[in-house]
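All protein chains but one are shown in place.
== subunit A ==
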Amino acid sequence: MSVDVQLRFDSEAITQYSKANQEPAWFLEKRLAGLKAAGELALPALEKTKIDKWNTVDFDPFQTTAKVAAANELSDLVKAQIDVDSVKNLLVQKNASTVFQAVSDELKAQGVIFTTFADALQTHGDLVQKYLLNVIALDEHKLTALHTAVVNGGVFLYVPKNVEVDVPLQAVYEIAGDNALLAPHVLIVAETNSKVTYVDTYVSGEGKSMVANSLVEVYVGAGASVQVASVRSLSVDVHDYSFRRATVERDGKMEWILGEMNDGNTVANNTTILKGTASIAETKSISVGTGSQRQNLTSQVQHIGTHTESDMVSKAVMTDEAVSILNGITKIEKGAEKANGVQAENILMLSDKSRGDANPILLIDEDDVKAGHAASVGRFSEESIFYLMSRGISRQGAERLIILGFLEPVVAEIPVEEVKNRLRQALERKLG
């Protein structure tokens, strides 16, 4: 590990930031425990990807930005992502500051808490403490520890029992400036029979050597249904580490929709733990590798309860000299009778120098289950290109149709129209 790097922050800076934000004492303790653990723990072990040379610690964690008074004063970067006039529930974070926050009265009247992580620590400390770092442990590896030490924003979303939120709740995270850090912690608690959709977008402005280190923890109560959609469009100057995990109780359903559209190096792990009987996990993920970026993208489901069901689909398009490792892990524990887990990874290769690895992994400790996987790595079919060109479409246009068509079965499934469009926009940008 990188012991040689002189950190740009220390326990004093962390304490100061914590005090300035009036964080409860227990959370400062977590931060300091995180800092200590970060110095002791190793980086996560990743399939076929070495990240020890990547930037994980070299950042100024607490760069601040002034709040804006109204949504229309948000940066163009943010406004390009969302229709600020129509979105009623929105949190916008830039580096270590919340720059905008709007929550509708309807949402408040339903008893839903949708607020910044910092605010939640102050105003709903006990509730946060009950769930925080339960799904993901502080000391899993260096990156989770580091995240805890320097977490500089995020969202707390709490949906009470039997409450259904019918509009997507949105957050935009922006990072900009040399050595900036974006380290949001997203904590979602959906109580019994509740329903909610959370959508976030990651964007970046100018800056060198930036780091994003985010954790998402989701608690899906019995019979609850949670959708989390994330579209990440961070620049080549950002190294992005994200660990997202959900735990699902009886009859609950967790659905992930992920657009990994970063231009820079990316590690993403997305895990659903199906604890309760008949709980369900669905993961749809698309990624595009361009330039010389390296990506390690893992989708994982752990079946513990009986009659649990999971379905993971990952599609990747690879071009230039990009390298992507796509891991799909279906783990069925002993006792998870009648579990059914399927997964598919498909990679479309557009260049000779890019590399895409699909690694479907089934780990099954129970006999009475169904599980399946399908993986493919392929190139353009010249026959298809010929067919499209024979109708007058240019080669470039034909390739584009085939690429978008390859991703479309996943994109089309996205339940929130706005996210669908945002993802298509990100695709246009990346493949343009």
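Everything that follows uses one rule, which is that a residue touches a chain if its C-beta (ideal position, glycine included) is under 8 Å from a C-beta of that chain, and two chains touch if they have at least 3 such contacts; residues count from 1.
In the analysis below, contacts and distances are computed from a predicted model.
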Margin query: Please identify the absent chain by the protein name in its UniProt record; candidates are "ABC transporter ATP-binding protein", "Fe-S cluster assembly ATPase SufC", "Cation:proton antiporter" or "Tryptophan synthase alpha chain".
Written below: "Fe-S cluster assembly ATPase SufC"
Checklist line | Which residue of A:127, A:361 or A:388 touches the chain not shown here | finding: A:388
Note to self: Out of A:335, A:372 or A:397, which residue would touch the omitted chain in the full complex?
What the structure shows: A:397
Check: Footprint of the hidden chain on subunit A, which residues?
Finding: 381-384, 386-395, 397-398, 401-402, 404-409
